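For this view, one protein chain was removed and the others were kept in their places.
Presenting chain A:
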């Protein structure tokens, strides 16, 4: 669809504003449902001015993935698979113990993950050991400018 001209738009806008205000004034008004198809009925839809939106229902895959076996795997599997897939942590680059502590702290304090304080050392130990085993960890020494540098605990992860 081409963008309408300013003239068309302003004309349409006045009309549409009236339509919208009128429509909002009567909350029970509904668009008539489309005629029933001969076989399975289509999902409910609304349409106007040549564009339709049809109700949608989907199934999202669930994740059965777990953290691989290792010391404290039971603790991290019990705590860190419900809000997000294990892959979120498993795909991270090698992080130091301080950096993993900052991540776990952010999950608890900012995102309110129901992780017991007593479980934090075991979770951090698991993740730090995982980072140490990564190929990037050994050669990445020169890339680690400041071992005390933790990622911004308040930052988003977009």
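The definition used in the following text is that a residue touches a chain if its C-beta (ideal position, glycine included) is under 8 Å from a C-beta of that chain, and two chains touch if they have at least 3 such contacts; residues count from 1.
In this text, contacts and distances are computed from a predicted model.
Protein name for the hidden chain, per its UniProt entry and selected from "Oxaloacetate decarboxylase beta subunit", "Sulfite dehydrogenase (Cytochrome) subunit SorA apoprotein", "Sugar ABC transporter ATP-binding protein" or "Glutamyl-tRNA(Gln) amidotransferase subunit A": "Sulfite dehydrogenase (Cytochrome) subunit SorA apoprotein". By the touch criterion stated above, the residues of chain A touching the omitted chain are 1-4, 8-9, 12-13, 16-17, 19-21, 23-24, 27, 30-31, 34, 37, 40, 42-49, 51-65, 82-85, 87-88, 90-95, 99, 103, 110-114, 134, 136, 140, 143-146, 148-149, 151-152, 154-158.
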